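If you scroll down you'll find the structure; I have some questions about it.
Complex shown without one protein chain; remaining protein chains in place.
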Amino acid sequence: MAHGHLVAEDALTMERQWKLPDRGTVGIVFLIVTESVLFSMFVIAYLIYLNKSLVGPYPKDVLELPILASICLLSSSGAIVFAEHALKHNRLGSFKLWWAVTILLGAYFLWATAVEWRKLIFEDHLTIATNLFGTTFYSLVGLHASHVIVGLIFLTIVFVLTLLGFPIQTQLRRVLFLSWYWHFVDAVWVIVFTVVYIIGLPR
Amino acid sequence: MTDELHHGEAGERSEGAHIQLPAPTFWPMVFAFGLTLLFAGLVTHWAVGVVGFVITFRAALGWWHNVIPHEEHEEVPIEPELRPAPILVETRSVVRLRAGEQGHRQRVPEEVHPYSAGLWGGLIGGAVMAALACLYGLFAQHSIWYPVNLLAGVVIPGMGSATLEQLRAFNGLAFIAALVGHICISGLMGIVYAVMLPMFPKYAPFWAGILMPLFWSGLVATTLNVIDPAMNGRINWLWFVICQLAFGLVGGYFIARSTSIKTMQSWTLAERAFVEAPGVRPVREDEEK
Partner (left out) sequence: MAAIDYPLQRPKAEPGEFSFSETLYKWVATVDHKRLGLMYVASALIFLIVAGIMATVMRVQLMFPNGHVVGPDTFNRLFTMHGTSMVFLVGMPMVAGFANYLVPLMIGARDMAFPRLNSFGFWIFLLGGLLLYYSYLGGGGLSGDGSAPDVGWFAYAPLTERGFSRGHSSDYWALGVLVSGFGSIASAINVIATTFCMRCPGMTLKRMPMFVWVMLIDSWLIVVALPPLSAAQVMLLLDRYLGANFFNTQNGGSAVLWQHYFWIFGHPEVYILIFPAFAILSEVIPIFSRKPLFGRPAMVAAVVAIGFISLGVWAHHMFAVGMTSWSNTFFAASSMLVGIPTGIKIFNWTATMYGGRLRFTTALLFCCGFLFQFLLAGLTGIMLAVAPFDWQLHDSYFVVAHFHFTLVGGLVFGLFAGMYYWFPKAIGKMLDETLGKWHFWLFCIGFNLTFIPLHFAGMLGMPRRIYTYAPGRGWELWNFVATIGVFFQIAGILFFIYNVLRSTLRGQPATDDPWDGWTLEWATSSPPPEYNFEKLPVVRSSRPLWDLKHPQDPDWKWE
């Protein structure tokens, strides 16, 4: 009796032409999708509760535009692109430089947030329990800041490994994914900034 | 970098007797355990959370060690005794039906009865029905005009208040009204039969002859007090149903006897559009021979 084989004669040609997306790319894209939904829930909560606080302080009393911090965070996205580019062309020195710049810009942003929160808590007496503004503000900005922290931890690990002489150019793919995550964190900040500091602050 | 192959880690990388698979590791499990403890710290004691953090941290290191610089693999021996049985070619041969072939039913029905057969069947059935109804009139009211007058009540409003005597007597107007009405309805129902018969299962005339009259009787029974109050008060439902069944069986029989014609629905679009060009029409089995 005859029997067939799953691997046909033209299998080799078929296999050679067979191209599929990279699994890391797909994974990180859908991680970003699910994170975006998470963020949008907090954004919606912020918008729903806008101007619904029963007691002060209200946004217009206490919020100041974090212009410098925002510029820093957004430009860190550019810095990481340069770093990536340098790594692709195997220029390790330039990579280290731009990577450090990215980390510093991100760290400054985090520092600025910390300073802002200290002012809000100790001078303006706005805590998460004070009113709806406090609740939504701290949770939305805090959620974003926690993502910045996670990003910074990973960035730092890469930096330290590089300094220790680890051949980081072999990990180009993973560095790329990390940079995508960082871009995502920055993009979220654009939305958070718009919602909290532009829509939420009537002029 | 081998792990950049598009097949992922466990792709085609068998070298002779071994196949590379991702190596087993318990660190993801430990990581999950630490993370759960970290959250459990919120509901139990902060110390639990601290332990959870430590475990999570250690497990993260372990996990990283597993994938950096390179994902760990294991060479799994190919076991010849685990080879699947060969896939056998089925000896029964398969013939694929094509549009337009005999027996390829795309839509039911494939063949229909001509409308003329429906019309004639309806008229013959109507005649039998009328005869039965008159017979009933003769038995029950000693007058064949009784059912005729009742039927005329559909269009002649005065019939509702007619006495029994008037109903038994011949009434020319009522006769013509009843005759025209009966012929029209019988003919139309016959055409409906002709359309519907091919859609019934086996013994179509029988099923159609039983089911259709029953449905029709049900419809009449629910609406009769609106359209013909005279009849509604005096009707004998048993005889009514018997007459309907007679119509159904006789009409169905005559329609089914007619030679049926093929619908074009199993033809291809080009064929139905009567496009005449080589290759448009599929070559059918019988023509190949």
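First chain written, first letter: the chains are A and B, and each begins at residue 1.
In this section, a contact is a pair of C-beta atoms (placed from the backbone, for glycine too) under 8 Å apart; a residue touches a chain by one contact, two chains touch by 3 or more.
Since the structure is predicted, the reported quantities are computational estimates derived from the model, not experimental observations.
Asks: One chain isn't shown here. Among A:102, A:131 or A:162, which residue touches it?
Replies: A:131
Asks: Taking the entire complex into account, which one of A:53, A:76 or A:179 touches the absent chain?
Replies: Residue touching the absent chain, from the options given: A:53.
Asks: Touching residues of subunit A against the unshown chain: what are they?
Replies: These residues of subunit A touch the chain that is not shown: 2-8, 11, 14-15, 18, 20-23, 26-27, 30-31, 33-35, 37-38, 41-42, 45, 48-49, 52-55, 128-129, 131-132, 134-136, 138-139, 170.
Asks: In the full complex, which residues of subunit B touch the absent chain?
Replies: These residues touch the chain not displayed: 1-2, 6-12, 14, 18-29, 31-33, 35-36, 39-40, 42-44, 63, 66-67, 69-70, 72-79, 82-85, 87-90, 93-96.
Methods note: only the chains that are shown with their structure count from here on.
Asks: Rounded to the nearest whole Å, what is the centre-to-centre distance of subunit A and subunit B, using the mean of the C-alpha atoms as each centre?
Replies: Centres of subunit A and subunit B (C-alpha means) sit 54 Å apart.
Asks: Name, in rising order, each residue of subunit A that touches subunit B in their complex.
Replies: Residue list for subunit A touching subunit B: 1-6, 15, 18-23, 166-167, 170-171, 173-174.
Asks: Please output the residues of subunit B touching subunit A within their complex, sorted ascending.
Replies: Within the complex, subunit B contacts subunit A at residues 1, 4, 6-8, 12, 68-69, 86-89, 91.
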